[in-house]
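Note that this complex is displayed minus one protein chain, with the remaining chains in position.
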Amino acid sequence: MIEIKNISVTYPDGTSAISDISLAIGDGESAALIGANGAGKTTLLLSIVGVLPAERGLISVDGIELGKKSLSEVRRRVGMVFQDPDDQLFMPLIYDDVAFGPRNLGLSEEAVEKRVDAALSSLGIAHLRDRSSLRLSGGEKRIAAIATVLAMEPTMMIFDEPTAFLDPKARRNLINLLRRLPHGKLIATHDLSFAEEVCPRAILLKNGRIFADGRTGELIRDDRLMDECGVEALR
Amino acid sequence: MHMADALLSPAVGGVMCAASAAAVVYSAAKTKKDELGEKKLPLMAVTGAFVFAAQMINFTIPGTGSSGHIGGGILLCAMLGAHPALLSLAAVLIIQCLFFADGGLLALGCNIFNMGVIPCLLVYPLIFKPIVKKGLNYRRITIATIVSVVIGLQLGAFGVVLETLASGITELPFGTFVALMQPIHLAIGLVEGVVMSAILCFVYKMRPEILESSLASAPIKSGVSVKKTVIVLAAATLIVGGALSLIASSNPDGLEWAMEKTAGTAELEASGGVFDRAAAIQGSTAFLPDYSFSNSGEESSPVGTTVSGIVGGVMTFALAGIAGFLISLSKKKKRDKKAQ
Partner (left out) sequence: MADIRSKIADIYSLEQLSLKKSWVHDRHPLVKLASTFLFIILVVSFDRYELARLAPFIFYPVILMALSETPWPIVLKRFALTLPFCLFAGISNVIFERKTAFILMGLNISVGVVSLFSIVFRAFLCVTAVLLLIAVTPMSRITAQLRRLHLPDIFVTLFEMLYRYIAVLLGEASTMYTAYMLRSTEFKGLQMRHMGSFAGQLLIRSYDRAERVYNAMKCRGYDSFAARGKKKRLSAADYLYLAATCLPLIALRIIDVRAAYSIVF
């Protein structure tokens, strides 16, 4: 579970990115993070894994408070899937990409191999094991990127725009897959119908603050609410 | 400016490989020690890939197809600092060698030296940095880049001349070679310098902090290290070069000499039969006859031997071709069988 209490993040140039955000995502709960471009969705996600340090407030994962010493433990527990899979797949082979995390955990090569195979087969992409990321389709890349995170055996997963660049079939495939994953999830997305299918709960961000928090089906159909946040409501 | 294996002698290739390897290892240690080194790794990889891609865009500029690396080197230095830039450039050159046959494997040492070590460890600290020392602005960036690229390219081209001539593969006189290479690369350097300065000015306009941070972090640490680098490099080159040239001067063909030493006469006795007769034909004195066509023309060397050499060569090719064909054929048969 992820608990966030009153955190604020400021960009290096002094402008405020997110301010005074508090929320909690329980084990196995799926929540969507919705908001216009620049509302602070990515910033919030990056601060949870300690990439962007919050200057105020507390973040804890499974009861472990994010700090210098606990950084690697928090990152192991929270897996982040980036918006562009090309940022996450940086090795010549998919195998090496998925093994990257477990190897950094200091596991033996046999244990690493087990983890990689488990991650790949649970996502149904065992056949991509010895392929290079050069020639994968957008959908395959996305799932491979998820595998790189799954291999860390996290308890929570956070996603940044997971449906970006996907065709309808790959998107459908991803929806089914995410619904099957038992982890607690926080998913930043512009794709409202996707949010509705995967996440029962939605959190609406506006200018770096939480504007609304409630049931996805109701929030995304609230014209006035969505309009105020610069998002077009779903009809 | 990429040198090929075919124009190199093992001695020159070896010396340059040793020198470049020393520079790369040294730079790797330097980069690793740098507290930002780890953070720079993806940056090094991606900007290195940029240099490679940028080279492709260059094609409207006449003649730049040959290079782009010296300018790229200066660009990388400005963004990353000298040592990470060298690593990045060396990696680019290795990829080009392996995947695109741009420059040979043995020639990597020469290529990394000419296009990496020279711009990154010599030109950047000695020319680029002093010019922009007083602070960045468009004028200083432009001047520093153009001057550095031009000088770097001149030095690099001169390196190519020296390495090629030292290898003794081409008969081109030094003067002619230099007169051909330097002016061409002066022109290329000017164009490349202008392009690189335009890129750096754009970066400075959009994101001044990128150049500022790389420049700010560098001087304190690397003021001494540049000297050290040059010393390490010079020492490595001298030792290896000295040893190899010693061998080479007493024996025109160092490798042949080394092999004669190691293989010794045992090999000769063991080969027996056919080769005894062969040796008799070749002239019984030399085990490894220093064969050269220039003698054969003037002296009594029978044309018959030469013709048999040509026929032998052609037959060898034919034999090799047949062998290759047979292997492919049997492979195909096996595949067909499996398919059935």
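Odds and ends about this structure:
Order as written gives the chain letters A and B; numbering starts at 1 within each chain.
Here is the rule we go by: a residue touches a chain if its C-beta (ideal position, glycine included) is under 8 Å from a C-beta of that chain, and two chains touch if they have at least 3 such contacts.
Computed from a prediction, not measured in an experiment: that's the story for all the values here.
Across A:T148, A:T163, A:T189 or A:T216, the residue that sits in touch with the chain not pictured is A:T148.
Among B:A45, B:I131 or B:L190, only B:A45 touches the chain that is left out of the view. Taking the complete complex into account, residues 2-10, 13, 24-25, 28-29, 31-32, 37-39, 41-50, 52-54, 56-57, 59-61, 75, 79, 87-88, 90-92, 94-95, 97-102, 104-106, 164, 168-173, 176, 194-195, 197-203, 206-207, 210, 253, 255-256, 259, 263, 267, 271, 274-275, 277-279, 281-282, 288-289, 291-294, 296-297, 303-313, 315-317, 319-321, 323-328, 331 of subunit B touch the chain not shown. Contact between subunit A and the unshown chain involves residues 46, 49, 51, 72, 75-76, 79-80, 82, 84, 86-93, 95-96, 99-101, 103-106, 109, 130, 132-135, 148-149, 152.
Definition applied: only the chains that are shown with their structure count from here on.
One simple way to say how far apart two chains are is to compare their mean CA positions; for subunit A and subunit B this gives 45 Å.
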